[in-house]
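For this view, one protein chain was removed and the others were kept in their places.
Note that the chains take the letters A and B in the order they are written out, and that residue 1 is the start of every chain.
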Amino acid sequence: MRYLPLTDTDRSDMLAKIGAPDIDALFADVPEEARLSGPIEGLPMHASEMAVEKHMRRLSKKNLAAADAAFFLGAGAYKHHIPASVDHIIQRGEFLTAYTPYQPEIAQGTLQMLFEFQTQVARLYGCAVANASMYDGSTACWEAVAMAGRVARGKKHKVVLSGALHPHYAEVVRTMAKFTDDEIAGAPPSLTAKPDDDGLIARIDENTSCVVVQYPDILGRLPDLARIAEAAHDKGALLIAVNTEPVALGAIKSPGELGADIVVGEGQSIGVGLQFGGPYLGLFAVRDEKHVRMMPGRLCGETQDAEGKRGFVLTLSTREQHIRREKATSNICTNSGLCALAFNVHMTLLGEEGLRRLAMENHRLACMAADRLAKVPGVKVLNHAFFNEFTILLDGDARSIVRELTKQDILAGVSLGRLFPDIDCLSNGLLVAVTETTTEEDIETLASALEEMLA
Amino acid sequence: MARYFTDEHEWIDVEGDTATVGITDYAQGQLGDIVFVELPDVGSVIDKGKDAAVVESVKAASDVYAPISGEIMETNDALEDDPALVNTSPEEDGWFFKMTIGDKSQLEGLMDQAAYKSFCDGL
Partner (left out) sequence: MNAPNASGWKPGTPVEGHNAMSGPDTATGNRALMLEEPLLFEIGHIETTGVDLPEPKDGPNRLGGFERNEPIGLPGLSEPETVRHYTRLSRQNYAIDLGLFPLGSCTMKHNPRLNEKIARMPGFGDVHPLQPVDTVRGALEVINELAFWLLDLTGMHGVAMSPKAGAHGELCGILCIRAALEARGDAREVILVPESAHGTNPATAAFAGYKVEDIPATPEGRVDLEALKARLGPDVAGVMITNPNTCGLFEPDMKAISDAVHEAGGFVYCDGANFNAIVGKVRPGDLGVDAMHINLHKTFSTPHGGGGPGSGPVVLSEALSPYGPLPFTARTADGVVHLVEEENADEFEHTKAFGRMTAFHGQMGMFTRALAYMLSHGADGLKQVAEDAVLNANYVLRSLEDVLDAPFGPSGPCMHEALFSDKGFGEGLSTLDLAKAMIDEGYHPMTMYFPLVVHGAMLVEPTETESKAALDQFIMALRSVAERAKAGDETLKTAPHYAPRRRLDETQAARKPVLAWNDPAMA
């Protein structure tokens, strides 16, 4: 077996040193009846690198890769071009095969990277401090809700969710809240050109610990965060802003700037591929430094070594599970380190200028697509404003149209029926995302196919 | 003014109806460099033996329990900027909070300076 270096001679020499007659003697604590005598039945035996690659390639070929289609899916995961050097750097063994940097003297590479990452995220979000990342956007969203409960010291138990929050994010919050006695006040999304900020504000009361608003929202619209923040703060509630497309923040104001207290989101767009949904990168930041000790997740901080040289360490770890046990701020141990590195490297390659250009190119192509699709008979563009994703309403069931279009290698978008299967009145809605990877030809392909289908 | 000690290594100064609470020199020595102190809300009412504060070193967080029942009157804001005060002056400038004395009889079971010293010597 190519991954196991011991030879049979090594094994018998080592057993002799140990003083054990055979390998089974080392498993003596396992009761005889629980010990398996041979390899587990029903599973194949070891296989060569070639054989494994062949098997996996066959499975891979059964999928339609985004690059092989006219591709318009978004809804929390976006296809962007990732520079080749990003993947090269994250495959360096010193990053790829390192552990969590608990021994800072021999982990300054990971630690300095995390410090840079935290700074990039904090600035992008308009916040004071960001953590070293979380599992993904949906779990970061729940952690933000839990943190708001801690800030309210358990005195406020209502969580107001915008109806235009990603339904899977809302479902994660609902699942977790079953165990914390929080009341989750949700609402169905309304198919209007502008988000229903008034309706949301009306649901905030004195018992509200936080208001959760996605920006841009699940339909691609832009809620007025500043107004919602003011209304939340008037009632002593925190505003949690959720962003699932960080590229947007190269073009639009940051949530922190608009008054959000906690900003969380999905960082996958920068440096991390689609990967069928994971691993992704949860981003988490707080606008005001006073909330730092209530934050979940790892934090990297600057300090000095014994010779006075600058260095970095994981810090404020008394918040975490391995020290606080049942009093920890969260039970999670890991962050999404390698994805944070990919984000860090890609953002460094972009820089502010590159991010701005990337954002404007996304927006330009999205506007072009919206204009072209609006000309298709039977298609109506819903949004008043958007960044790179917008909702169209079709004369027909969007979900079946999307399925039909896959036959022409068109991945037309995410139907609202897929996202909200229980809400019949949304079934003709289709969420269309456009990025710098979308070509004018792709847009034309989609528009013509819809023309044909809706005719 | 009378000073009492608990077997949780807290000291309590009693002046009239007010008690000032902190941790002892022995306790700070055991904890090592203090990096943060989480203090209770002023106005909160805490029962004897319940969590009142948290004191953190780099690798540990320890709860500080209310030595008696009462309402928190004031907390030591200086600890926010300079938690090291707990190391340098644990029994004076590094005090944690002042509280009302709900039930004077709760003071009766506590140790005086001499009793506390022999308690620590026995550890």
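Rule of thumb we're sticking to: a residue touches a chain if its C-beta (ideal position, glycine included) is under 8 Å from a C-beta of that chain, and two chains touch if they have at least 3 such contacts.
Given the structure is predicted, the values throughout are model-derived calculations rather than measurements.
One chain is not displayed; in the complete assembly it touches the shown chains A, B. The chain omitted from view is touched by exactly one of A:163, A:250 or A:429, namely A:250.
Shown as candidates are A:155, A:364 or A:380; the residue that touches the absent chain is A:364. For the chain left out of this panel, the touching residue among B:15, B:33 or B:74 is B:33.
Mapped onto chain B, contacts with the missing chain fall at residues 33, 35-36, 56, 58, 83-84.
By definition in this document, only the chains that are shown with their structure count from here on.
If you average the Cα atoms of chain A and of chain B, the two centres end up 44 Å apart.
Chain contact summary for the complex, chain B toward chain A: residues 35-36, 38, 41, 56-61. By the touch rule above, chain A contacts chain B in their complex via residues 153, 293, 317-318, 323-324, 327.
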